[in-house]
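For this view, one protein chain was removed and the others were kept in their places.
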Amino acid sequence: MLYCPNDVRLELLGDEAACFERNSGVTHVMDAGGAFVLSHIVQQRGIDRDELLANLLASFQDEAAALATLLDNTLSLLLEQGLIRATGAPDANR
Amino acid sequence: MVDRLRYTLASQAPDVALPAVIADVFDGTGRYVAYLQHRARFEVSQLSALALAADCPVVLLKGAAYLIEGIEASAGRGLGDIDILVPHASLADVERRLAASGWRFAEDLTEYDHAYYRDMAHELPPMRHFDRQFELDVHHGILQPTHRLTPDSARLMQESVALDTQPFFRLSRRDQILHSATHLFMSDELRGGLRDLHDIVLLCRQGEAEETAFWQRLLQRAVEQGLQRPLHYAMYCAQHGLALVIPQHTRGEFTALCPRTVGVRFAERLFLRRFFSRPTGRLASACRTLLFLRSHWIRMPPLMLLRHLARKVLSRNDR
Partner (left out) sequence: MQIGDLSIREFQSRLSTGMCLSFGPFCTRISSDLETFAETFHQCYAGLPVLCDDQIAHFSVSVRQRPGLRGHLRPQAEFLFEGLAPFDPYPRSHAFPMFEWGLNWCIANTAHHYLMLHAAVLEHHGRALILPAPPGSGKSTLCAALVGRGWRLFSDEFGMLRLADGRLHPLPRAAPLKNASIEVIREFAPTLTLGPRYERTRKGTVVHVFPPLASLARQTETCVANALVFPRYVADAPTRVASLSPVVGVTRVIKNSFNYLFTAEAGFDALCQLVRRADCYELTYSRLDEAVDRLDALLAASGGLAQAATGHAELA
């Protein structure tokens, strides 16, 4: 679990990823789904929830239905952690 | 100290080609110190919410203060914990807030130990974060109330300065020097060693560059707080071994800081040996024993000392 929304170093390894939080010095590893989502977040800081969901679903055209539940859970977690903002909430970064 | 050495070399003799072995040693130590500093910075940021919400100023002491302010005394300096100073009256409030963010007291303390820390000491028992295992020491004074010297903590808080990048305070420059000297010479068998003495040198240089009446005001404060002796020892050792230069016109006043009795002169020799001689051999061993005895002697009146040491010995056997 990511503790704070600060500088994150992401390295894709095969289908999965390892991630280094610069602030806390903590290292994480994650599976393909998590790696995919995180790579989007790292590229677009402060992206809002619906926009992120739309981007991700667009990448999985054929399997959108199956992925939607997985993504929904992941996105709730990310919202909780403050890595993305709730749709409609003011953007602190942009 | 090794990394402080690396820094000093790099800043004063940047073109010197280092032998491969030295470069290696500096590389290894440098990374470790960088890790310690990074970790301390992170812990300070984790405590910042508390500092903002507390009803009193929270003062960072020693290494953490140098680090957050980013002064030269933080260069090449590792630190394994954070020390903070709060007014005695705010202790309960701060303790509560700390507990709420996951800080606990170290486990293996008896009831006697707890009572000792609250009544006889100037700090709470060491605290540790339950998850990250980092150590935090909460002070409400800079020396034990039972100590021979009794500097006024309220004065320290009054003169403290807000830091720019975090919602904490630091002691004024002259208080930082006096605190460092007091901690080094009057409480812990000179455990801080050469590194702490060198910190004092860097702090003096910093103070000198920051204000014209620096040396005068340092002297005044030492007298005001009754800390002439530790300041004398710090200046004596720093001048003899670390090339600290006190301006000609004030030097006399520093020499006259405290009467150089037989006891003082003996202590001076002990300190010089501790800082600047090799640590091995019977003489060094005797030196260490004397320093150990001295550190307890000056911390509390003789009868109390006896009781304290006796109790400690007994409880060690009980375990």
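A and B are the chain letters, set down in written order, and residue numbers restart from 1 in every chain.
Note that in this section a residue touches a chain if its C-beta (ideal position, glycine included) is under 8 Å from a C-beta of that chain, and two chains touch if they have at least 3 such contacts.
This structure is a prediction, so every number in the text was calculated from the model and none was measured.
**Student:** The complex has one chain that is not drawn here; which of the drawn chains does it touch?
**Tutor:** A, B
**Student:** Where the complex has a chain not shown, which of B:L5, B:I22, B:L91 or B:L242 is the residue touching it?
**Tutor:** B:I22
**Student:** In the complete complex, which positions of chain A touch the hidden chain?
**Tutor:** On the chain A side, contact with the omitted chain comes from 9, 11, 13-18, 20, 22, 25, 27, 29-31.
**Student:** Against the chain that's been left off, what residues of chain B make contact? List them.
**Tutor:** 19, 21-22, 24-25, 27-29, 31-32, 34-35, 38, 278-280
The working rule: only the chains that are shown with their structure count from here on.
**Student:** In angstrom, rounded to a whole number, how far apart do the mean CA points of chain A and chain B lie?
**Tutor:** It comes to 44 Å between the two C-alpha centres.
**Student:** Sort out for me which residues of chain B touch chain A in the complex.
**Tutor:** 35, 38-39, 42, 45
**Student:** Residue numbers of chain A touching chain B in their complex, please.
**Tutor:** 23-25
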